[in-house]
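What you see is the complex with one protein chain gone and the rest in place.
Coming up: subunit A.
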Amino acid sequence: MRTFFSSFRRTPYQSFASIIILFFTLLLALFFFNLVSFFYGVLGYVETRPQVIAYFNVETTDDKVLEIKKQIENSGKTSSVVYVSKKQALEIYKNLNKDNPLLIEMVSADILPASIEIYAKRPEYLGQIADYLNKQSVIDEVNYQKDIVSRLLAITTALRQISVFVFSFLILITIIVLMTTTAFKIAVRKDEIELMKLLGASNWYVRKPFLIEGIAFGVISSTLAFLVFFGIFFYVKPYLTNYLLGIPSLPFLGWGQYGVTVWPPSINFVIANYFGIALFGGMIGLIGNYIATSKYIK
């Protein structure tokens, strides 16, 4: 620790440069990571939604609804078709408006339409299924997501690829800056290193303070990046909440069962973000200084 502070004191500008470049790289890493995680969450959510919903006229009989359901199933283009009766529709309505008894009192099963929720085998079938349903006289309205899933997938994939590219470039620049600043620090401590070698110090002994410094810079920078990122995030969260109204809790990858959600960000997710970025920052700092010390301390 003393060596770390001594090094910081002796080469403050180089240390500051290392921390700043690491800070920006890690801030962008946090930004892209959270953005991609959010899009994956949205994608996962959309994929679980029915892709086509057909609402029947209220006077349509159950037999007619089931007949159309059977025709759709027989087309071979669907993976599942779910019938939602008027009674079930009322239950859903009640559940959605459980906080508003007045709204519940005003509605009965008779005025709610029955519907079928359809999941297509392939996205291109969605249009054909919707066209077929639109032609049925007993159907009042057809909602379908068009190619929203494939669009979201395309956006998420592109975002991920851009992130990887930008991020790789930033890591490269960061490592070069770390190498340069560490090379300067090694030059400043040339006499000390020479003395240590003459006293029988191993390369590892000489390199250790630089490696610890790299890790420390990484952790300091990631802590700063974390505070800035989540500081801004929680500042704008009320606006985001309004904008994303209707989007339910989005799990982070398959970790929803552990309460790790991207939106709204759970405390687990925020903590995981910190440890992840601190580990990552420490790794970059370590790698940068490892390369520099390998090159300049023989």
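The working rule: contacts are C-beta pairs under 8 Å (C-beta built on N, C-alpha and C of every residue); 3 or more make two chains touch, one makes a residue touch a chain; residues count from 1.
Heads up, the rule we're going with is that contacts and distances are computed from a predicted model.
Here one chain is missing from view; checked against "Electron transfer flavoprotein subunit alpha/FixB family protein", "Cell division ATP-binding protein FtsE", "Cytochrome c biogenesis protein" or "Lipid II isoglutaminyl synthase (glutamine-hydrolyzing) subunit GatD", UniProt names that protein "Cell division ATP-binding protein FtsE". Within the whole complex, the absent chain has one touching residue among A:M196, A:V228, A:L244 or A:M283, and that is A:M196. When the full complex is taken into account, the listed residue touching the unshown chain is A:S6, out of A:S6, A:N100 or A:S294. Only one residue in the set A:Y205, A:F234, A:Y258 or A:F275 touches the chain that does not appear here, and it is A:Y205. Within the complete assembly, residues 6, 10, 191-192, 194-202, 205 of subunit A touch the chain that is not shown.
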